[in-house]
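Removed: one protein chain of the complex. Kept in place: all other protein chains.
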Amino acid sequence: MARISYMEAARQALAEEMRRDPLVWAVGEDLGRGGVFGQYRGLVEEFGSARISDAPISEAAILGASVGAAMMGTRPVVEMRFSDFALCAVDELVNQAAKARFMFGGQTRVPMVVREPIGMWRSSAAQHSQSLESWYAHIPGLVVACPATPADNKGMLKSAIRCDDPVVYMEHKNLWPLEDEVPDGEHLVPFGVARTLREGRDVTIVSWSAQVHVCARAAETLAQHRIEAEVIDLRTLWPWDQETVLASVSRTGRLLIAHEAVQVGGFGAEIAAVTAEWLGAKVRRLGAPRAPIGYAPTVEDAVRVTEAATVAAVREMVGR
Amino acid sequence: MARISYMEAARQALAEEMRRDPLVWAVGEDLGRGGVFGQYRGLVEEFGSARISDAPISEAAILGASVGAAMMGTRPVVEMRFSDFALCAVDELVNQAAKARFMFGGQTRVPMVVREPIGMWRSSAAQHSQSLESWYAHIPGLVVACPATPADNKGMLKSAIRCDDPVVYMEHKNLWPLEDEVPDGEHLVPFGVARTLREGRDVTIVSWSAQVHVCARAAETLAQHRIEAEVIDLRTLWPWDQETVLASVSRTGRLLIAHEAVQVGGFGAEIAAVTAEWLGAKVRRLGAPRAPIGYAPTVEDAVRVTEAATVAAVREMVGR
Amino acid sequence: MSETPRRNIDIARLRAHHLTMCRIRALEEAALRGLGDKVVLGAIHPSIGQEAVAAGVVGALRRDDILLSTHRGHGHTLAKGASSEAMLRELFGRVGGNCGGKGGSMHIADFEVGMLGANGVVGANIVIAAGAAHAIKLKGEDKVVCCIFGDGAINRGPFLEGLNWAAVFGLPVLFVCEDNGFAATTRTASMTAGGGPAVRARAIGLPAEEVDGNDVLAVEDTAQAMIAAIRAGGGPRFLHAKTYRLTGHTGVDTAPYRPADEVAARKREEPILRAADLLRGAGVAEAEIEADRIAAEAEMSAAYDAAIAAPFPGPEAAFLDVQDVGSPALGAF
Partner (left out) sequence: MSETPRRNIDIARLRAHHLTMCRIRALEEAALRGLGDKVVLGAIHPSIGQEAVAAGVVGALRRDDILLSTHRGHGHTLAKGASSEAMLRELFGRVGGNCGGKGGSMHIADFEVGMLGANGVVGANIVIAAGAAHAIKLKGEDKVVCCIFGDGAINRGPFLEGLNWAAVFGLPVLFVCEDNGFAATTRTASMTAGGGPAVRARAIGLPAEEVDGNDVLAVEDTAQAMIAAIRAGGGPRFLHAKTYRLTGHTGVDTAPYRPADEVAARKREEPILRAADLLRGAGVAEAEIEADRIAAEAEMSAAYDAAIAAPFPGPEAAFLDVQDVGSPALGAF
């Protein structure tokens, strides 16, 4: 076990996979100087500029060229910088990458990882803060991963690179500096297997990405109110671990889903709906109001799903 | 009352609004020859090519230029041809049109209508058949309209053109020839008010767009099984008429939501979640499997939400 | 244009092109028949009148070279070596179609022969082609990628982004603008500013040439020289081939937006007639020329009958080849 940051975990994952497989390469703006957040630091020195490739500011080409390169047998890791800029390449991701295998009747595959950092990050305002993971969960052909910890950012990025499906890989910008233990040696985290970070009998709290940490803190607080919350980190939204969630809710009888994304049409709705369909359990969601994210901290904070809101929602559900 | 087609209703709506307001104009590929489906037929003759404007195959410019033109006080009606091609202009719609008013602190508005025909339409396959309405319902700043009838396509398009918010206006391609009565004179349908097309006490069925007609037929069939279904056409997904839906489900105790879009992450999840949260009622969704839409009729039909499936789902819920 | 100065003609080569063009023509006539017979289900975009671009450009490619096409891609696909029966099966949505009936005309593809797909989104393949070439360069192979697109596509962002990408990375790709004068019902010239496709390409740093796209030998010659330069490591090239779409935009478009005499005049310059004239001029017997047409029609007629007898895929095909992880075939929906 080594204690490393969420960013360093991803850097190591990519380096290990690039050493293992010469067909893995990364492409995006500024990668040669370490990438916009430093998550590619040192890699061009080891792998050269053909495999850690700079790119023009051409999101459609970055993503679209990677589709072609993936169909031709390489395994591109595509850096979109902010998930917001990936909106400049939606045709390439949704009409092309996600559908090529199907519409060509299985003649090809598109093994690519599209890194789209999400989330609010120090007053970045409406065009640099979005969390649109539910969009991609709605698109057949795509895998959607949202790691919450350094260990998962290592193990899931490695799994994503080895996956033969296009993976939308959403790191949370606020987690870059987060440090934690990461297993030594080959560490792979499978998709579709949730992580139960805390057990509890009163309520199930499901979340992913940075919001998991808010929920974990809320669970601490709830414990002081003698409410034992089970906290589940979903890790991947597609596939998502229905089994773990439904089993937990069967025990607790109550489900709260919390995510940073806008509540209306967020992926919490899918989980709530499935749970209601299968168990008829009490469900409740916490997501952002349907408003863009503002610059001023007061405005930004107004759409944040907080620990206090999480605690309050659970207490109301449990009735104490 | 005149009996006209869904397509003709929209044509009339646009013509009436263009006569009423000289700042309304339409832009898109091939409009000068009536548009790809004929929905602009005859309009260039009346309004000239500056107001019924052709466009290059430049989806980003069609949408982005309309944002600029809307900010400068005109009211563009933007034709995207197939909602699938609107994926070439997502930055312009989601990062720009939807957010400009907010991020500029209310200094501007973006009154535009983005017409994005949706749905399966005679073996059009994976890139010409999508229904992505739930995406736009998730985006703050946008209004999402999905008319199901000629009368609504007239009254809602007129409301959309008069709306000061950007409206994603999704006509269903299969409905173009559908004929029905449309009220004479000024006919405006407000947003956020659902239409109950059939009353019933046993189950509430909520739907929108072409799927409404499937549900209506299913309700007929169900009546033969002595099941009285209340069928609600939501008309707009944002805002959506929670009041009507929740009131109906309070009476029936059961809710089925049916839509043509992929079920996972579809807007049905939102409605199911809200209903479960507020009423704890039995909910069930019917949407497409999470698969792209194929060309062969057998493959296409395999992902269709059918009348039979609707009937079966309701019978299972009701238990008879 | 029929006054093109006579060259020393390689008769065998021209004959082969003539046959290819006849096969494309016959395939698309069969497809149109299938539309009338309601066995072609979705939209089709015929390339009748444009066959010299397919025959000439693809004739200059090696079999292991890569081709990407457009919604109007039947000719390119057939020329690259796809089976006509598999193509008609695909258009009819049947088992044994190139895409198992799941793609149809707009997504026709045959990866076996290096044909990486038509595309339903105008211009989308330009960046994908650049990426295919990027992979070739990364792997150190000597294949060339050829991407054909229409004159309408040069107004889409990916045209700029894809050409710049190919030039910046020095990739082995030939971009071919198949200019038929129209984007659906719109005269492309009315919506395109500046000096045209080749001028735009040059401004992005690609050597570019214009060619009479109805002259199959001229197309092949020019493409051949460019492909040789590309294969030698010279980076991307751009070919602007001018032709004319003799049919409507789709199989059901009667194209009332253009005068009949324009179409009639263009019909006299169509590439199969011109190739036949050249063959005749070079002394090839009328019967031999006619034999190409007859062989092509016989092939397509047989392919039609075989395709129409093929079954539709079962509904389970709807859930196959979506994805490995979280596949709907595993009930994950």
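By letter and in written order, the chains are A, B and C; residue numbering begins at 1 in each of them.
By definition in this document, contacts are C-beta pairs under 8 Å (C-beta built on N, C-alpha and C of every residue); 3 or more make two chains touch, one makes a residue touch a chain.
In this text the structure is predicted, and so the values were computed from the model without any measurement.
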Shown chains touched by the chain that is not drawn here: A, B, C
Residue of A:E8, A:D84, A:D152 or A:D202 touching the missing chain in the full complex: A:D84
Among A:P56, A:G73, A:G106 or A:G253, the residue in touch with the chain that has been omitted: A:P56
Contact residue for the chain not shown (choose from A:R3, A:R122 or A:H225): A:R122
Contact residue for the chain not shown (choose from B:L142, B:I271 or B:V318): B:L142
Hidden partner chain, touching residue among C:T20, C:S47, C:N119 or C:T192: C:T192
Residues in chain A touching the chain absent from view: 29-30, 32-33, 36, 54-60, 84-85, 88, 122-128, 262-264, 289-292, 294-303
Positions on chain C contacted by the hidden chain, ascending: 155-161, 163-164, 167-168, 190-195, 199-200, 202-206
Residue numbers in chain B that touch the chain omitted from display: 23, 25, 50-51, 53, 55-56, 58, 60-61, 63-74, 76, 91-92, 95-96, 100-108, 140-143, 163-165, 191-192, 238-239
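Heads up, the rule we're going with is that only the chains that are shown with their structure count from here on.
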Chain-level touch network, classified as line, ring, star, complete or other: complete
Centre distance in Å when chain B and chain C are each reduced to the mean of their C-alpha atoms: 36
Separation of mean Cα positions, chain B and chain A [Å, integer]: 30
Multi-chain contact residues (two or more partners), chain C: 99, 101-103, 107, 119-121, 157, 322, 326, 328, 332
Multi-chain contact residues (two or more partners), chain A: 91, 95, 102-103, 140-141, 238
